[in-house]
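Note that one protein chain is taken out, while the other chains of the complex remain in position.
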Amino acid sequence: MTEPAAVPLLSIRKLTKLFGTFAACNGIDLNIMPGEIHALLGENGAGKSTLVKMLFGVLAPTSGQIVWNGKPVTIPSPGDARHIGIGMVFQHFSLFEALTVAENIALSLDDNIPLSKVADEAAKLSKAYGLPLDPSAHVADLSVGERQRIEIVRALLQNPQLIILDEPTSVLTPQEADKLFETLDKLKSEGRSVLYISHRLEEVQRICDRATVLRHGKVTGACDPRQETPASLARMMVGAEVASVERDETQELGDVLLSARNLTVPARTPFAVTLKDISFEVKAGEVLAIAGVAGNGQGELFDALSGEFPQADRNSVSIRGVAAGHLGITDRRLLGAGFVPEERHGHAAVPALTLSENLLLARNQSDRNVFLSGGALGIIRHGTLTDAAKRISETMDVRKSAEDPPAGSLSGGNLQKFIVGRELDRQPSVLIVNQPTWGVDAGAASRIRQALVDLARNGSAVVVISQDLDEIFEVASRIAVISEGKLSAPFPAGDMNREKIGLLMGGMHEKNEGAEAADAH
Amino acid sequence: MIIEAILLTIITAATPLVISALGELVTERAGVLNLGVEGMMVMGAVSAFAATAITGSPYVGVVAGIVVGALFSLLFGFLTLTLVANQVATGLALTILGLGVSGMLGESFVGQPGIKLPQINIPLLADIPFLGPLLFKQDLIFYLSIALVIGVNWFLFKSRAGLKLRAVGDSHASAHALGIGVIRLRYLAVMFGGACAGLAGAQLSLIYTPQWTENMTAGRGWIALALVVFASWRPWRVLAGGYLFGAVTIGQLHAQALGVGIPSQFLSALPYAATVVVLVLISHNRRMTLINTPASLGKAFVPDR
Partner (left out) sequence: MRIELERRPRLSKFFMAASPLIAFAMTIVAGAIMFAALGKNPIEALDAIFIMPLMEVWSLHELAIKAAPLILIAVGLSICYRSNNWNIGAEGQFIMGAIFGSILPVVFYGWQPEWLLLPMLIMGMIGGALYAAVPALLKAHFNTNEILTSLMLVYIAQLFLDWLVRGPWRNPEGFNFPETRQFAPVGVLPEIFSESGRAHWGFVFALVAAVGVAFMMKYTLKGFQISVLGQSERAGRFAGFSSRGMIWFSMLFSGALAGLAGISEVSGAIGQLRPVISPGYGFTAIIVAFLGRLNPFGIVAAGLVLALTYLGGEGAQLSIGVSDKVTRVFQGLLLFFVLSCDTLILYRIRLVFSGKRAAEGDAA
């Protein structure tokens, strides 16, 4: 494919980026050959995003050199990156919801291309690569997969020699991902190079020619991923073996502790998903995992189950046999439920408040007589709170810089351990968690998953909403899939595989006749 | 002809509202909420009057109003864009400062007769019966106001720079990632808003009531802010809304003159009450508001470096 003597398309030498004293990237070396798909592997916080932002001119390197086609270059802005031939598909889309597809594309093109021509060009290109798009549609109305297509078409319009994709499959169904891989192969056959950023070992092994592994801002390995095993790659990424979650498969199930019956919730905002007729039951001792691609109603389902936005129908949700659909989050907590939302900053926790204050945030009524005194006056017992926060931190191994620091000063993983620990500490009989380990390092993720499984083992009902299929298979007793606001019937975890989940994610509800049918075969 | 006279006064009352609201519309489309319209407007009014009094030329006054308005808005821009201060509080500060500084600068001009901006007749068109005197025997600022509505509409929806401006207002993070100069564009948008507010102020002290009195803007800057919401950030609707408010203002003045038996204070309160009512009617539809409001309005932006 590529001749060994060829000049690398891109060569990075000792690239370093400091934020204050923290080195997000520390002396990184990397070569990308023409016509190769090169993987950049690493955990969250390993420095992958910082590195590509420097390549795309969004961040300025502190030191080091970027060599493009044999010539040293500086890339002061994304416009310059595009000019020399680098295109980028962002992880968190850099799209404008209020604008149309054509306007979004026009924004990343040179100023001398007339706006009227953009739509035609985009349509032509999207057809050529099998990425259908309607140029006049507003982005706000599009699915996540369609949005990614815009990003890709936008990058391709520049006719780039190198395309950077940042975690592109995290928002796709397995089938959509397959289509993406076809597109990448096509690009490769045209002699273009791809820098493919991911933490998913399987797909890296499937499509990438070479891989560079980052950990804590440094290169810890460069290899041919096809010669490695997932375990050896994981070791390079994480630096140590990660404990796998232990489960007791012989768990006996108890009463139904949480159920949803024909839960239907209209979209609250123009950008939200409508929940349609969702029903399920979770018994004591089991973990129901709800898989799905981002933006299919996971947040809305969490809001409806937590009671942050109560429903009119009191029977739509019941907790420990009590109709709770009309109850707010406080009353649902008093019934014994606990909740862990997806967003840590500004939802599960207030970054500027201390850990003990963030403990009070979730438990100001459920543990009122412990944390408050003075009756209606509601005097806060700061001492008791600090002790409890300390206890939780110790149990969950939360690493922090001070006795009771602001939540915002903790790393994502440590804060998430605290937020989960905050709920576990009161032994909830029902726990509902949305994306429990999103953006969390492997060590913390494994600890959190174990804690969820243990809670179920001790007789609670646990619902885990997640986009991460590995996580789903690790913790679930039963698996259901949410797609466009509809929930499939739950299937026993043992009967599920990635392909089946993928079909359900694509909304193939009509093909399954429910869990019984799946059991039968 | 009484109808024509009334319509003329309505246009005169509406023009400063339309101009200042258009300026604020552009500012807000870029994602910046500048509550200091009142302050910039009053600064424009005093500088236009002073420059006219000193040079004898009201056209110099118009330019002075625009320039001072834009410069004054830079203060706001520096605080909110460079130092990322709270936009609401800084806007209030701008209003308080503007009212104070204008009062001090204008002290020696109080009671002085002003020079009115002359009328410019457009040949031929001015002779059209009824419409001619209304639309084509007007002053420079009126013509500018119409040109601004058309120009801003074209700029926002047809030009590439306008597209960038809307993009910045929709998501500054995405815009930054694409290499659009967020802060620079916002500075320009803020200054445009300031220039418009200054021009609107010049209209007040050179046309509406050609003299200087302290606080002569009398809340018009705030009404302009309400107009932007009313217009759901669309230039043509600003024009319509501005004339509606102009009509309310003039209507109550005529009612006072006729002595309809309602205390004059109640009639004077009418434009303010109408603003509240209109705001309620508009914002009642949460969905509409959500769709139209620039998504990053009022949010501070600090780029990573």
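As written, the chains take the letters A and B, and residue 1 is the first residue of each chain.
Convention: a residue touches a chain if its C-beta (ideal position, glycine included) is under 8 Å from a C-beta of that chain, and two chains touch if they have at least 3 such contacts.
Bear in mind that the values here come from a model prediction, so they are computed numbers and not experimental data.
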For this session: In the full assembly, spell out which visible chains the left-out chain is touching.
Result: A, B
Problem set entry | Candidate in contact with the missing chain, chosen from A:A46, A:I329 or A:L431 | A:I329
Seminar exercise, completed: Among A:L360, A:V430, A:A445 or A:V462, contact with the omitted chain is made only by A:L360
Problem set entry | In chain A, positions touching the absent partner | 16, 18, 20, 60-63, 74, 306, 308, 328-330, 333, 339, 341, 343, 346-350, 352-353, 357, 360-362, 364-365, 372, 374, 377-380, 406, 409
Problem set entry | Interface with the unshown chain - residue positions in chain B | 35, 75, 79, 82-86, 88-90, 92-94, 96-101, 103-104, 107, 218-219, 222, 225-226, 229, 263, 265-266, 268-269, 272-273, 275-276, 279-280, 283-284, 286, 289, 302, 305
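Here is the rule we use: only the chains that are shown with their structure count from here on.
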Problem set entry | Intercentroid distance (Cα basis), chain B paired with chain A, Å | 45
Exercise. What does chain B use to touch chain A in their complex?
Worked result: 158, 160, 163-164, 166-167, 170-171, 173-180, 287, 290-291, 294-295, 304-305
Exercise. Which residues of chain A touch chain B in their complex?
Worked result: 53, 57-60, 77-79, 82, 90, 93-99, 103, 106-108, 111, 115, 269-270
